[in-house]
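Worksheet: one structure, shown below.
As you look at this complex, bear in mind that one protein chain is not there, while each of the others sits in place.
Let's look at chain A:
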């Protein structure tokens, strides 16, 4: 089977060829085919009806990430036959697992895995749905790429402040939160619902606060 890295590298080129453009070396940033541009802009694969005909073989992928440590329970839950059935029912073709330091899952033709990557941005970009541990970095990354996100809280962790973040985001409609046992349901919910778009913040109020602080005169003992 074609490895994910190879597939990713050639995706923009295929889009170019399909759009009828001659591009022997299609660097994604310079590729001007509409499908590729939209992909780059939103991080989400999108094809108009005409280009979709040409791209009928684009696989739908779920990417699971556990962060820099391990989350064996999540990896185990996503490699059960029940989960594989759920994937099939929801028309997903591929499952990509980032397992960190945890136990290695079994390799099948639909499931590929790796331990770490210098940046998982590309892996997330290539996925349609992301299932992530509740780490703030992963969550923020996925939200900013506009991906549908299932956040799985690891209940074995002590001091689970990560759960607060996940719940707050769910309350605002940006993610779906689940426990390890619920992942298949959560996947179905996230596919069925549209997440609220997550806009990038604006640091201007912070700059205003700093400016205000520097202009204030202070009269105190330990200033």
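What we mean here is this: a residue touches a chain if its C-beta (ideal position, glycine included) is under 8 Å from a C-beta of that chain, and two chains touch if they have at least 3 such contacts; residues count from 1.
Keep in mind that, in the parts below, contacts and distances are computed from a predicted model.
Protein name for the hidden chain, per its UniProt entry and selected from "Cytoplasmic tRNA 2-thiolation protein 2", "Superoxide dismutase", "Metaxin-2" or "UDP-N-acetylglucosamine transferase subunit ALG14": "UDP-N-acetylglucosamine transferase subunit ALG14". The omitted chain makes contact with just one of the residues A:104, A:117, A:168 or A:192: A:168.
Note that of A:89, A:115, A:156 or A:207, the residue touching the chain absent from this view is A:207. Hidden from this view is one chain, which touches chain A at 136-137, 140, 161-162, 164-165, 167-168, 199, 201-207, 209-210, 213-214, 218, 222-223.
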